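A selection of the complex's chains, in situ.
Each chain gets a letter, A and B, in the order it is written, and its residues are counted from 1.
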Amino acid sequence: METLHQFIAGTGFMALTWGNAIMIVIGIVFITLAIVKDYEPLLLVPIGFGILVGNIPPVAGMAISVYDEGSVLSYIYFGVSEGIFPPLIFLGIGAMTDFSAMLSNPKLVLLGAAAQVGIFLTLIGALALGFDPQEAGAIGIIGGADGPTAIFLSAKLAPHLLGSIAIAAYSYMALVPVIQPPIMKLLTTRKERLIRMTAPRTVTKRERIIFPIGAFLICGMIAPGSMVLIGMLLFGNILKESLVTDRLANTARNAMIDIVTILLGISVGASTSADHFLTPQSILIFALGAISFCIATAGGILFAKFMNLFLKDKINPLVGAAGVSAVPDAARVVHTVGQKEDPTNFLLMHAMAPNVAGVIGSAIGAGILWTVLVK
Amino acid sequence: MINLNWQNVIDSNGITITLIGMLIVFSGLLLISTFIIILPHALAVFDRVVAGRQPQPVSAKVTSNDPTEQEIMAAISLVVHMELERCGGDFQRITMKRRAPTGTFWNSTGTTRSLSNRSPHA
């Protein structure tokens, strides 16, 4: 009888809370959006399924959840909580990113800096709402619109908020095609949106090989805290561009990044058990995240308009919106919005420059916050 | 209601962090931007210095005189590249300085098998 009792106490039906039920619905919504709407499916399917895993009610005495010492999920989550997975993902991204657009458009790089204003204004907002500085820094990085960077900094500064911050970051990244267009239309005139930009100059193979070395030394010197993320990004890139290490670049951008993405997604999802996730803090984090995406978008656009005051070859200010990172969705949104005004205007290549610059910009931002706020 | 506590912002150096942070982000990307601008010029200078020491590389000029051929090459390689990508993206890129699969340490050891196959000992 005792055994039967022990077993029934062990089933989930008894212990399922309303919070768990809500989270399970959220997980199903994530998976549905990923499959039906094709929103970042490579991340939302694993995270969504992870949410299901994390919200089956736990059984006392068994090590199952990511927070139980010795559980399988805790070993997988170790790569998240110690910040190991994000640099490995950056390695793979570097091995698939082509910086040519940026190399041929050096002035557009600054738009990738301007959009990071979203990070720091969100930090101020989070401080004003009463978060402590470490938490505020981690929340601010949502404005960087870069999932791995957000997870890395949260792991270092505010591990207890990691789940909320990661899910906010990926949610809004998935929603970039919904969030950005209204802001872009609001802040630009039709005439500005029609601006055509001149074809960028040729980039040689040598420049593409030397760039990662030079860029790494600059970023490493100016913000050593960004060294791991940017180092891995540019290491992956030199594996790709050197042409003599093709097989390594190939594995980095296929098997390696896939394995890390699977493990990161499922364990980040599984860390959102209702008692950790359904808190007033999470709601504030989601609100701040939405604001930060809007500020970042506006920052990029307005800075492009500001640069136009001094430039002869005008920049189409839509391109500034791509500075938020969220590669390559933000650049595609720019292209689509531009083509709505003039179907013969191809902005994609121009938008890729601030877009990849935005990745570097938010990694620098994360490095600064880590350096200044680390305890 | 939500209560905004500006004192916390000031106590935590929020403003300073923001100003310095944006300053550094801009400095970093400005330096990178400058580096990118200078790079092709520096390479040109380097080439001129090297060329000064060596006999004129005539053939190189010929190639660069004919951009059409280059573009055709680029178009072909793009098509090939995309075809390969279509097959799962797991292929090696076709590189300019194409090294035989034997070129690297790992590949070579693998290929010694082919070599031995070529002999009648299979």
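One rule holds for everything that comes next: a contact is a pair of C-beta atoms (placed from the backbone, for glycine too) under 8 Å apart; a residue touches a chain by one contact, two chains touch by 3 or more.
Just so it is clear, the structure is predicted and the values come from calculations on it, not from any experiment.
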In terms of the displayed labels, this structure file contains the chains as A x3, B x3
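Just so we're on the same page, only the chains that are shown with their structure count from here on.
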Chain A residues touching chain B in their complex are 102-103, 106-107, 109-110, 112-114, 116-117, 119-121, 123-124, 127-130, 132-133, 136, 204-207, 210-211, 214-215, 218-219, 222-223, 243-244, 246-247, 250, 254, 357, 360-361, 364-365, 368-369, 372-373
The residues of chain B that touch chain A in their complex are 2-6, 8-9, 12-15, 17-18, 20-22, 24-37, 39-40, 43, 89-93, 95-97, 99, 104, 106-107
